[in-house]
Every structure is written in C-alpha cells, then in structure tokens.
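Dropping the structure in here first, questions after.
Note that one protein chain of the assembly has been removed; the remaining protein chains are unaltered in position.
Note that the chains are named A, B and C in the order they appear, and that numbering of residues resets to 1 at the start of each chain.
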Amino acid sequence: MRNRGTLSLHIPEPHNRPGDAPDFSNILIPPAGALERPPIDANARALSPYAYTLIRVLDAEGRAVGAWNPHLEPQALIKGLHDMMLTRAFDERMYRVQRQGKISFYVKSTGEEAVSVAAAHAVEASDMCFPAYRQQGFLIARGYPLIDMMCQCFSNVRDPIKGRQLPVMYSASSHNFFTVSGNLGTQFPQAVGWAMASAYKNDDRIAVSFIGDGTTAEGDFHHALNFAAVYRAPVVLNVVNNQWAISSFNGIACGEEATFAARAIGYGLPGLRVDGNDFLAVYAAEQWAAERARANLGATLIEHYTYRAEAHSTSDDPSRYRPTDEWQAWPLGDPVARLKQHLIHIGAWSEAEHQALSDEIATLTRETQREAETIGTLATGSRPAKATMFEDVYEEIPWHLQAQMKEAGV
Amino acid sequence: MRNRGTLSLHIPEPHNRPGDAPDFSNILIPPAGALERPPIDANARALSPYAYTLIRVLDAEGRAVGAWNPHLEPQALIKGLHDMMLTRAFDERMYRVQRQGKISFYVKSTGEEAVSVAAAHAVEASDMCFPAYRQQGFLIARGYPLIDMMCQCFSNVRDPIKGRQLPVMYSASSHNFFTVSGNLGTQFPQAVGWAMASAYKNDDRIAVSFIGDGTTAEGDFHHALNFAAVYRAPVVLNVVNNQWAISSFNGIACGEEATFAARAIGYGLPGLRVDGNDFLAVYAAEQWAAERARANLGATLIEHYTYRAEAHSTSDDPSRYRPTDEWQAWPLGDPVARLKQHLIHIGAWSEAEHQALSDEIATLTRETQREAETIGTLATGSRPAKATMFEDVYEEIPWHLQAQMKEAGV
Amino acid sequence: MTAMNMIQALNSALDVMLAKDPNVLVFGQDVGYFGGVFRATEGLQKKHGMTRCFDAPIAESGLVAVGIGMSVYGLRPVVEIQFADYIYPAYDQIVSEAARIRYRSGGDFHVPLTIRTPYGGGIYGGQTHSQSPEALFTHVTGLKTVVPSNPRDAKGLLISAIEDNDPVIFLEPKRLYSGPFDGYHDRPVQPWSKHGLSEVPDGYYSVPLGEAAVVREGSAVTVLCYGTMVHVALAAAEATGIDAEIIDLRTLIPLDIKAIVRSVQKTGRCVVAHEATQTSGYGAELSALVQEHCFYHLEAPVQRVTGWDTPYPHAFEWDYFPGPDRVAEGMRRALAS
Partner (left out) sequence: MTAMNMIQALNSALDVMLAKDPNVLVFGQDVGYFGGVFRATEGLQKKHGMTRCFDAPIAESGLVAVGIGMSVYGLRPVVEIQFADYIYPAYDQIVSEAARIRYRSGGDFHVPLTIRTPYGGGIYGGQTHSQSPEALFTHVTGLKTVVPSNPRDAKGLLISAIEDNDPVIFLEPKRLYSGPFDGYHDRPVQPWSKHGLSEVPDGYYSVPLGEAAVVREGSAVTVLCYGTMVHVALAAAEATGIDAEIIDLRTLIPLDIKAIVRSVQKTGRCVVAHEATQTSGYGAELSALVQEHCFYHLEAPVQRVTGWDTPYPHAFEWDYFPGPDRVAEGMRRALAS
C-alpha cells in the first residue's frame, strides 16, 4: 500500500461535546410566516426550496403568522395542547416507574411532542399510522386508553400484546396504529405498501409513517421513497430529525451535507422541512401532505426539525456525549410552551386554565398508574398465562410447538 | 374495507410496447457544448442543475464543442475508439459462441461501450473498479488479456476464477478490477469502503463503481451514497441508465419522476447527467469527478444516459416487451459511430483506417477464440481439477470439507 | 383436468386466485407485461388488469416490505423473488417483520403474504442462480416453508399458501419447471405431460400445508426429500432396485412428522437428501428429529446426501448436484449395517 499523503478520511463530529458550551449558531432559522403555501398539486421539483428552509407559523411572540397558518379553532388548539401535555406527563410517569424498577425500559418523547400530536390531529382517524417507537403522542392523540399503554409497559395480564414486547412497543389496530417494531426503519416501506393497497382498493384512506433521523440511513428509507414515487402511493413520510441517534449526532446520518427533506428531491417527491416544535407548522405541513395524498397526487416527505430533550432511553446517559444543557439552548424552544403562549396570546387560554389542565393530567396519569399497577407489574408476576407464550407464532399451533408446550408443562 | 373511489394505484408503463412505433420525443436533449464546466471544488448544491440536463461534447456534425471538451490528443481518441470497437467485437463473438452452445450465458454491452471505456481512460490504472456485470469495456480498456476473459467464459482449465462463476463474472486484481457479483448492487457500497480505506491510508487512489438504472432501487445504492457523503469518500459512482432492466423500463426504477443523477442532491453530493453515448462527454465528466475525489473533495454521482441496444442477456428476448427497432430511433446514436465521425472530422481518421482496424480486431478476437477453445470449453470437459471445487471456500480447507472431498472421490 | 408443466400449474394457481379473490395481487421484477423470466405470470396482467399483476423495482426488501404493508391492509399479496439467491436483501423484512408481526402484536395484526421464488440447481446457473436456502427459513419461527415437486402439488400448495393467514416461503425447484428431472443430466428429460402428476384440475383446489406424500412405498429404507430430489430419489431406487420408501415432504414447516415416524419405524433406516449445502441444512433437523423420534428403531445412522459445503460452482454442476448415484450410495450406507 502506498502512502502519498493526498487523501484523508473525514469523520463527522458534532459542534459540541460534554464540557463545551452548547452552540446552535450554525442553524439557520427563517422568520415565522415567511414562506408561501403552494397549492397541493404543485410540481414536486418546483417545491425543492422547501427542503432547505423551515416552515414556521408561530413567531417569538406567540402569533400565528403567514400562509401556512392552518387557522385552527381554539378548541382544536387546546386539544393539541392537552395531548402534548398528556404525552409529556405520561412519559414522566413511566420514566419514574422504570427508575423504580417496575418496568424494564422506557423511551420518552420530551421536546418532540408536537410532531406526533399535530400529525395525528392533521390526518383522519381512519388513516393508518406506521410509527417508530417514539410516537406515543400519536396514539395518545387518537384517544387510545392510557391504561392499555401502561399495561403494555408493565407486561401484565391486561397487556394487549400479551407480554411479548419491551415497553413502548404498542400495537393498536383499533386505533389504526401499527405494531411498533424494535427493528429500526422497517415500518417505513410497509406504510407505502399499505398506502398502495388503499389506492388499489380505490379507498380514500392514506398512510402516515415516522422514522428517526438516524434511521434514514437504512435501506428501508430508500425503498419507502422509491416505491412511493414509482406507484404514487398516498402516504405521508415523516422524518423526525431530533438531532441525535443515541450518541450519534445527525451528521453521522448525513445531516451535515444536506437536509433530510432534500432526499425527496431525487425521487421527484415534495420534501418539506418544518419547525418541529411549532404545533401549527407541523399541523399545516401534515395537512398539506395529507390533502395531496388524498387527491391521488402521491407521497410527501416531511422533515421535522426538533431536538431530543432527554436521554435516548432509560438505558442511555446523554451527558457522556453531549453538553447537558443543550436543550435549554435549543433555538426552536419547547412545543408545549410555544402553543401555550399562542393560546394565551389569542385570548383562548390563561395561566390558571393551564395549571388546572396540568393538575387534571397529573391526576389522570397518577390514577391510571395506580390502576395499572393494581392489575400487575412484571415484578408482581402478573402476566398472561404461560401457555400464551406459544400462541400467535402461527394462526394455529403446529405439532412441534404443541410438543414444546408439553415439555414446558403448559 | 371501504371503497370511496378517490384513490387509484399508478403502475408506470413505458411509452412504447411491441407493435408501437418507437418514440423518444419525450426526451429532452440539450445541444452539445451548452453547459459550463464548474471548478472541481464547486459547492454541491450549486451543481444541482447538472442533474437535470445532459453534459454533451460531440455535436451532430462530429465537432467537440464547449467547456466540457476534454481536449484529448488524437492518439487517445483512437485508443478510445479501438477499445470500444474491441469491446463490441468481443461481445459479438462471445454471443455467437453462446448461441453455438459452447458457453452457458452471455451479456453484451452493445451501445453502451462509451460508458465503460471512457471511464477507464479517464481514471488511473491504479484506481480500483467495482463493476456491475456489463463493464467488460472497462476491463478491455485496461488491457486485460482477452484470452483470460474468454477462458473465464468457457470455464476451462485456464479460467482465472477456476470455473466458479457464470460467464462475464470476471475478477482481475492485477488490473484493479473487482470480482463481478451475480447479486446486483452489492459492489456500490463496497467501492465506497475501498475509497474510505484509501483515504484512511492517506493514499491517492480512488475507487470507481458502476450500477444499472434498475439496480439503483436496491438499498445498496442508498448505503453507497450515504456513506460516501458522510465520510467524503474519494469515489466516482456511476449509474448506467440504459433505459431497461431486463423487461422493466426505467420508470419502474423511478426514472419517471426524477433523474438518477438527482438522487445525489439529497446527500449533498454533485450529480452529473451525461450523454452516455458521447465518449468525450463521459470522459470529461469522469475526469472532473476523479479530480474532485483525488483533491479530497469527496464523491460524485454520474448518470450515463444511454440505451441497451441488445437483449438483456442471452436468456432474454426483448421483442416481447419493447419495439424491436427502438435502438435505431435512439436519439443519442451509437458511441462508436459518433467517435469515428469526430476523428474523421478532425482529420485524424479515415474510412480506410477504420476498416483496417475493424479487420484487425476481427482477426484478433477470432484467433483468441480459437486459442481459448483449444484450451477447452465447458462442452469439451476441460475444467480445473475437480478437487479445486473445494478450495477457496476458506483460506485453508477445514475438516468437514476434507471429508466431503473424500466422499467426492478427490 | 389439463396436462400442465410446473410453470403452467403455478400460473394456473395465480390465475384462479386472482379471479376468485379481489384481494389477491401479484408483483415482482418483470412479472407484469413480460410475464416473469420463467413465465410464471404470463398473461395475468392482460387478463386481470394492470394493478393485479405488475412489475416492481429491483429491491427485494422493498418488495417484501410493501407486501407486508398490503397484508396489513387486508390484501393477500403474492410476491415473486426472481431467484432464491436474491432473497437475502429481503431477509430482515421476512425474519424481523413478516414472521414476527402476529406474535409481537399479540395477534393484533397478521401477514398473509406469499413469497414465491425459484430455487435449486441443475440449470448451469452458477452460484447465484442455483442456491437452496430453505434452512435459512425453517429456522425462523413464524414462517411456513413449502416446496412442491410436481405440477399438481405446485398448484394446490400455492393456492393453500395464498389462502394461509401466515407468511409462506414458497420455493419452486426451477429444474422441475419443464420436466421431472431425475438427476440423470446426460439423458433426455421426459416432459411433464408423460407424468401422472401433470394432470391438473383446471379450477380451484388445494393441497393442504403440512402433509407429506409417500411417493414410493418400500420397506428397506426411508428417504426423506423434497423438490427435485424426489425425482432423484425415485431414480436411485429404480437404478439400484433398493426397496426404498420415498417421502416427499412438500411442506418443511410445519413438517409431517407422523409420516416420517411411521415410515422410519417400519424401515429402521433413513436417508435425508437435499441440494442445499450440508452443514446446518434442513437435513440436520430431519436427522435430529428422526433419531429423537425413532432412536430405538434405527438400525444404522441417518445418512445425509446433500450439496457440498461450497458455493454452487458453475463448471462443476454435476459434481455438485447430489444425483442418483450419490443418493444410491447413501441408501447403501444406510443398509450396510
């Protein structure tokens, strides 16, 4: 091997590591309300500038400004605030439950609540969601019973998925929410297949899917975009760019060189980049993409620019790889605080109402936890019957599993 | 399942099927020489228009025009013409050999010779090539012995790869040409890894890889672009868009919605689209990308717009799925004829010289065939010793393979 | 009844199911207008419409993923992987998703997906057109694995696979597409039309998954096999005159263990034959099961006759393929002691 000193290998590194002061000065943030809202049948290529900017509606004063303002009724906004707050409170509670050793694992979505909740609000309840593992907000916004979510986390006898999966891996066909996979990325092209099926059946339902910034590196991401483009599948493909994939900043997933929304361009799909901490902007972009899909105009890729405020999971310690106070410095703020400010600004909300809602949610989650724990936790040994372990491998139990059941004494 | 008649599934179809008159009126062909040649350190995003046009140097009269003209010496042009003609003649001969039942399979590259040959000329002999199965022109241009290629096709006792693979699956480390895989696409990210290794060692060699338009749908394509972008690997990634993937037109691979060169944009890489039947344009684009890579500025994606003039392989019959006379109607012509016209135009070549070269090549390939057949064909039973079948699974033969050798009587 | 070769029988199964169930659709590389590189989908697009049978990008993982999504919607997709050698890019979607969705969702979702793919050697396809990867699926809980050996079974089993509510890997021995190849590569192969099992009902019928067929009764030794090897084993029995009982497993998972045990208890000797490489092949599972279930009936070790533990080398097609001589040798070894 020669060594002529010309080339060198580039290893991307984030701007800040533990010990550094957080610094987001490299992030360009256009003012809220600056962008046009193109018609839903706009030509994809003409939309490419939307992949390099940020659709923003809420300004620093809490005003909703510009063409992307979805002009939601106050009641709808309050519902959005409620669902985000409930998601955050649920996360807090389950995190503590994990710290108490009552569940094995947990994943919070703190700081990213607007993405899942606003998306859930912008599409129809009959639209099918293929989530990653950080979309609890979507399920909560659809009104899935909190008790069922908790029982899943506890793997207890009322766990709807019979103790089969780690906490947070919900499955809720009743709420058009696909079974969460531990394998990253696989859901993205599946959503496209579901959407193709809906089109095949001349249905009017669309699919919505979510993927993390880190996971866009998987082949599944490419397959999803490619099949969606080829068959013009009615699907909204969301990238949640929360800056981190466990300890890897998004430059490792290729966010240094281009935006994730820009990936859409090469497939001839619209790619929108959205302030992911702006409930109204997320709602508006999702609504635009859903209308486009439902009008048989095909798929849209939306990059939600946000920040993972907490650890990756309860198995993670982010202070080992990033400044601990990064979230405080995050220039797009907190989605809950921003929507609250907006509601107060338009006179539809008050600090007192906010406190009341907060208390109500605290009570609800606390009491639901109590109820769930009464049913049982992994520690109390409340589980589905052992025999269920052998069910659902196939529709019917084949002889070899029956023999194993016998051997297992069930 | 509801059926509200809104959505419908789009299945892409080519413009023409058997029985239709060929029609390429939908293809936009900019005039030769129209485009600027940007500096090699140009910003990738600024280059995005190059993904939607065609870099062309040779005009209809055979003149080399515009900023992309690489200004090659006549001798270099004649070498290019020679290598393309030799590739075509070799293909013709091996095709006939297959039809005579002397080899099991063959793949021609007719009509696409400029892509492989000009690329081979534009990079250094020490640069590493990770080819698809239709890059025989690259190997020929590097001066790999024709006799070794033929012996590979015959799987005879002098087959350098010991009868292990189908015809055309060459391997030539001596010529920096990686072993061809029957599995599509796998070589593309491997080339990126090789390039990363070269950068890691502060070497100055770069990697070059080729993939078919159809194969860009594989996850490997995405992995290649993504790793190349993240680590700024010194690699030239070539998509050979010959319009077809067996019976599927490139709309099935997503060529309807966008160009293949445009895929680069989403990764922050330059994407160039080139008249693949224009030897000078291919050379120039490849040279630009190679210089950029060698200057440690990272990867480039080049889409070569060309046409697969013949059947996919000897197992294929294209008259079943496309108009038989499509190639005649192909607006970018024949790369051999175009380079010949240019050479004549600049006074460096004549019909007589052309005929002489043609005859010389015919003799060479005929005599090489005779020599190879004397060594043996699959039919004559000339093969490496049967015991070699058990070699090279591992560096050393483990006990279980030794036991099987014994059982096989070798 | 019509005399069909295997491709025609498979085509007929797809045709029948497309007509019967609007939720059935077929896609894969080159399967639409062209009708597939082996012609298994010929005419289906024209007859049933563009959206019922169509071409797909070269992305096996995408194909399977999209098929899973369609299954979740409520369709019964049939996906073609052009060669089994090219199924590996889809392995994650098959193993982590198709096979696991029913279980991981507690039965909330399931995946009635059929993956058809030609497998096996004997066509000078070299190492990337000849592989037999069945053991890579039999190890995966949640998958069913089916291998037909003749036109009648091919159609009936494919219909069962499509109607099954679990994902099925349907491996088609491509060497049998045109005739019941018995491994005598230097003799002319008879066409299917001369074979009894080429008489195929025209309409709908099914052959249940999980039932083996005794294709030759015998008392000296049991041969467990599937796909092309069924015909090779028959030829070996004929050539040697050994009174072998030959069992065509037809479905590898779920396996017809009763048929196996019944036979081995009778013969006391067993040969397992497959084209796949030996180590960790499905033959290992069969051998283990036979000795677990029939240990005290076994008079000799279970013999494995398989492809060598090398890739399938192009120039050594017939040295690699476990032909009748090798199966005969296996039977002799089983009888020797």
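Just so it is clear, a residue touches a chain if its C-beta (ideal position, glycine included) is under 8 Å from a C-beta of that chain, and two chains touch if they have at least 3 such contacts.
Small disclaimer: the values here were computed from a predicted structure and weren't measured.
Colleague: Could you tell which one of A:32, A:115, A:166 or A:235 touches the chain left off the display?
Modeller: A:166
Colleague: In the whole complex, not just what's shown, which of C:211, C:243, C:285 or C:319 touches the removed chain?
Modeller: Answer from the full complex: C:285 touches the omitted chain.
Colleague: Of A:9, A:34, A:329 or A:357, which sits in contact with the chain we cannot see?
Modeller: Of the candidates A:9, A:34, A:329 or A:357, A:9 is in touch with the missing chain.
Colleague: Of B:191, B:217 or B:254, which sits in contact with the chain we cannot see?
Modeller: B:191
Colleague: Which residue numbers on subunit A touch the omitted chain?
Modeller: Residues touching the hidden chain, for subunit A, are 1, 8-9, 11, 13, 17, 104-105, 155, 159, 162-166, 169, 181-185, 214-215, 217-220, 245-248, 252-254, 315-316, 320-321, 378, 383-384, 386, 389-390, 393, 400-401, 404, 408.
Colleague: Please identify, in ascending order, the residues of subunit B that touch the omitted chain?
Modeller: Subunit B touches the missing chain through residues 128, 130, 159-162, 164-165, 169, 171-173, 178-179, 181, 183, 186, 188-198, 200-201, 207, 219-220, 222-224, 226-227, 230, 391-395, 398-400.
Colleague: For the chain that got dropped from the picture, name the residues of subunit C it touches.
Modeller: 61, 85, 88-89, 91-92, 95-96, 100, 103-104, 127-128, 135-136, 138-139, 141-142, 253, 276-277, 279-285, 287-288, 291-292, 295, 298, 300-304, 309-311, 313
Methods note: only the chains that are shown with their structure count from here on.
Colleague: Centroid from C-alpha atoms only, then distance subunit B to subunit C, rounded to Å. What do you get?
Modeller: Computed from C-alpha means, the inter-chain centre distance equals 36 Å.
Colleague: Could you grab the centroid distance between subunit A and subunit B? Build each centroid from C-alpha atoms only and quote it in angstrom.
Modeller: 42
Colleague: When you check subunit B against every other chain, which residues touch at least two of them?
Modeller: 1, 9, 11, 217-220, 252-254
Colleague: Using the touch rule from the top of the page, what residues of subunit C touch 2 or more other chains?
Modeller: Each of 51, 56-57, 59, 61-62, 73-74, 89 in subunit C touches at least two other chains.
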